[in-house]
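Apart from one protein chain that is not included, each protein chain of the complex appears where it belongs.
Labels run A, B and C following the written order; every chain starts at residue 1.
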Amino acid sequence: MIIVMKPESTQEQVKEVCGVLDSLGLGIHISEGALVTIIGVIGDKRVLNDVPLELMPGVDKLVPIMESFKLASKTFKPEASVVNVNGVQIGGKEIVIMAGPCAIESKEQLFEAADSIKQAGAQFLRGGAYKPRTSPYSFQGLEEEGLKYMAEARERTGLKIITEVISQKSIEIAEKYVDMFQIGARNMQNFYLLREVGKTKKPVLLKRGLSATVEEWLNAAEYIMSEGNYNVVLCERGIRTFETATRNTLDISAIPVIKSKTHLPVIVDPSHATGKWEYVAPLSRASIAAGADGLMIEVHPNPRCALSDGPQSLTPQNFHQLCSNISKIASLLDREYKVD
Amino acid sequence: MIIVMKPESTQEQVKEVCGVLDSLGLGIHISEGALVTIIGVIGDKRVLNDVPLELMPGVDKLVPIMESFKLASKTFKPEASVVNVNGVQIGGKEIVIMAGPCAIESKEQLFEAADSIKQAGAQFLRGGAYKPRTSPYSFQGLEEEGLKYMAEARERTGLKIITEVISQKSIEIAEKYVDMFQIGARNMQNFYLLREVGKTKKPVLLKRGLSATVEEWLNAAEYIMSEGNYNVVLCERGIRTFETATRNTLDISAIPVIKSKTHLPVIVDPSHATGKWEYVAPLSRASIAAGADGLMIEVHPNPRCALSDGPQSLTPQNFHQLCSNISKIASLLDREYKVD
Amino acid sequence: MIIVMKPESTQEQVKEVCGVLDSLGLGIHISEGALVTIIGVIGDKRVLNDVPLELMPGVDKLVPIMESFKLASKTFKPEASVVNVNGVQIGGKEIVIMAGPCAIESKEQLFEAADSIKQAGAQFLRGGAYKPRTSPYSFQGLEEEGLKYMAEARERTGLKIITEVISQKSIEIAEKYVDMFQIGARNMQNFYLLREVGKTKKPVLLKRGLSATVEEWLNAAEYIMSEGNYNVVLCERGIRTFETATRNTLDISAIPVIKSKTHLPVIVDPSHATGKWEYVAPLSRASIAAGADGLMIEVHPNPRCALSDGPQSLTPQNFHQLCSNISKIASLLDREYKVD
Partner (left out) sequence: MIIVMKPESTQEQVKEVCGVLDSLGLGIHISEGALVTIIGVIGDKRVLNDVPLELMPGVDKLVPIMESFKLASKTFKPEASVVNVNGVQIGGKEIVIMAGPCAIESKEQLFEAADSIKQAGAQFLRGGAYKPRTSPYSFQGLEEEGLKYMAEARERTGLKIITEVISQKSIEIAEKYVDMFQIGARNMQNFYLLREVGKTKKPVLLKRGLSATVEEWLNAAEYIMSEGNYNVVLCERGIRTFETATRNTLDISAIPVIKSKTHLPVIVDPSHATGKWEYVAPLSRASIAAGADGLMIEVHPNPRCALSDGPQSLTPQNFHQLCSNISKIASLLDREYKVD
């Protein structure tokens, strides 16, 4: 961290700041410029998290130099992590696709979706049992009953299963059924929830918050990891911008940025990002071409009857077609995805 | 709601859409334009929440006409609501100020802050016991011990007390101590939490999410109200934009917008919005001048030693000065605020 | 357009609104809902552009149904347009790549860049002669001298040449040299400039403004087209969001959105969007995979010595490698790009 002093600051003030740093065991490097003096801080700056140096007399501003996360950082662990979810590797050579309905509506709907995505080569079945909906008057999910159907679908197909958790209680219940937890965008900074999934050892898919910077997103991952659970996979799903032509703006640049800052795998959810099924195929192709490790895609046997987010769901036919394209792009990039 | 058909849609397709609306008990009004046909839907559109009409053949898009919230709407209740918090009225003639430290650090710190804000006429003591912090390595709060200090400070000063809750467990504990719950910006769409505070009857201060539209914010209020708790007060605290000169952008326009859309009271937190104490006074004056019902302001007896958000905290002296100015602006607008 | 009346509006007020519409020669369709009355307007709504209907008594709001642009609209011309630039087709089967230095610095630099991009199969040489720079103290361009070098580079290589114009005078000069004009992001709503390039018949590359919606962008295209110049190509180059990890956020979703709303071709500039050369290759691949008709990429023979935007420039070697990848992705999508 760099401390920039005000042009009118005195030598006494510089001394006082250095005194504080010294008392915290930090090293100091002073550089007197033509206009301002700057103080370089050397050592573990986490001891400064709760010290408001900005308020010391003569201090103009603090400029962070290093990232605020550690376990998630590529500086800490340069080689890419592969997260093993009961045998499926995320972040390795193989592209991983998670697909299924937004909400679990019935056993029939779920099984039909599961069978069709299995045929297209997907490795994971997704399905919402606890649905966070903007309006309290929308369908809120089947809860534990839905999870039972998910487990049956796994028996039937061999697909891994993933579902969103929204509270401690839902974690306790879902833990018995699913292979992987999902933390939704609206809960990305629900730090209480992050700690709770961190205490389990189950892999976690962490969606990016609607207005989260990459740095905040990686700090959210750090919350989970700081509890001892290193099995974190990131999921870009669009950010909020002024543009209204799509529901959110898929931040495709975040993929190479993530790859340069962290060792964690990253997948993309183009269904929620755009809100329109017509845009899902081009953006899925783009995501893999940009280097994503996988995709999360909404598939519904009959989107027109979906109780949640029908307009963004692919039919099984469209999904199969998309998977064939993904397979070809993957091989161009020395990765692979097998359509059965 | 208006359903806009595609230019190339057929009469059969229009008929099919009308059939679905009819089967749901909704009224229909067809208007054939020069280029497109539009279908007006009459009745309670909440039955359409889970029906993806956009996917029916020939449909171009849906255009909502009415707001998606009801209990929070001014159409539903035109006169302004006054929320009574154990004798303090929020939304009435009196301007209400909530002040105190970001985090409760010790009994001494809290008492000193409470005494000084009481002298400046504030009606509420705020203080964080459960702190949602971006980094897991920052101070996370004193939890129940802090709430005990809060209750003692109430005994001592007569101030009402408010604290943030972040989980079901923290609600259970805080319920025993505080006069009002606060839902933080990062939890504005933690729908599970909203329902839980809705089930209590204690007044709730609902902060706006960092990237929440006014409509989503009012839908979050609707979640609380739909559980039977109508004692909701809104709190604007800045939104996320591209500007980096302030931590967030205080959306001052939201105040008259809120006043035109809902009957609920609204206060403003300029401390979190800007992150710099120098900007708190001008923005507090602006908020009251724009019609806000109150303020939430960070005050710390010694900001330089604060364990959280020191740079945005006012000293007791600056706070007292600000309250005097607020008192004068309030009287210009036919409202009142008394500095002791 | 739909006119939504207030819940408390009277029949007289509805009548008064209809009177205005009638006097403007517009058709009317009234639909009385359970809560509000809405009035559908039939006919060419452009006569309403300057009539503030929102202010008539009883009117709540106006809801546009149709797009505000016409010549640029896919409704107006459903088949995709191919823009012919002296023999190079943009928007056809072939992927078109425009490459070169941000600013023209010297004849040697330009020729070296031109030779190398020609080898990689690019069809256009780009180079800035008039540079809009954020700071007045940065290099502002070689002006006409630079354009002469561009014309010589065309002689030498057969590449088409494109440059940015920033004023009427620069249009007059550049018209003598270049094959295509570029309108920069900061001038996307410089309507005066748009009309001026519209009066020429030379093809125009129209970059998206930093905070322009797709609709405003297409309205900017409409300005050029309304003067009779239909040779417009769009260029997505990133939008401004809260994220600071990249200079701007490349709006990759805009590509399928543009393809659904307009017949005009669209290319992508990943160099300006991200500001970092490391991200250019993955985002170029993503853009083509998402359906873009081409790319604009900064290439500098020696990026470390570039007088403008060096950090986002590719070396000739990296550019050649990228073009090979683009060629492969293009063929997957039934398009083509030939690396010499």
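Here are a few things to note about the model shown:
By definition in this document, a residue touches a chain if its C-beta (ideal position, glycine included) is under 8 Å from a C-beta of that chain, and two chains touch if they have at least 3 such contacts.
All of these numbers come straight from a predicted model, not from anything done at the bench.
The chain we do not see here touches A, B, C in the full complex.
The omitted chain makes contact with just one of the residues B:Gln89, B:Thr213 or B:Asn302: B:Thr213. Across B:Asp22, B:Glu108, B:Glu172 or B:Glu278, the residue that sits in touch with the chain not pictured is B:Glu278.
Among C:Val82, C:Ala151, C:Ile173 or C:Leu210, the one in contact with the hidden chain is C:Leu210. Residues 2, 4, 7, 27, 29, 31-36, 38, 40, 42-44, 63, 65-66, 75, 240-242, 244 are the ones on subunit A that touch the missing chain. Subunit C residues in contact with the hidden partner, per the touch definition given at the top, are 46, 49-50, 52, 54-56, 68-69, 130, 132-139, 166-170, 186-187, 189-192, 195, 210-211, 216, 219, 222-223, 226, 240, 303-311. Contact residues of subunit B toward the unshown chain are 211, 213-215, 239, 241-246, 249-257, 260-261, 273-274, 278-279, 282-283, 285-291, 325, 328-329, 332.
Note that in this section only the chains that are shown with their structure count from here on.
Chain A has the Cα centre that lies closest to the mean of all protein Cα atoms in view. Centre-to-centre separation of subunit A and subunit C, using mean CA positions: 31 Å. We define each chain's centre as the mean of its Cα atoms; on that basis subunit B and subunit C are separated by 39 Å. Put simply, the C-alpha centre of subunit A and that of subunit B have 26 angstrom between them. Among all residues of subunit C, those that touch two or more other chains are 241-242, 244.
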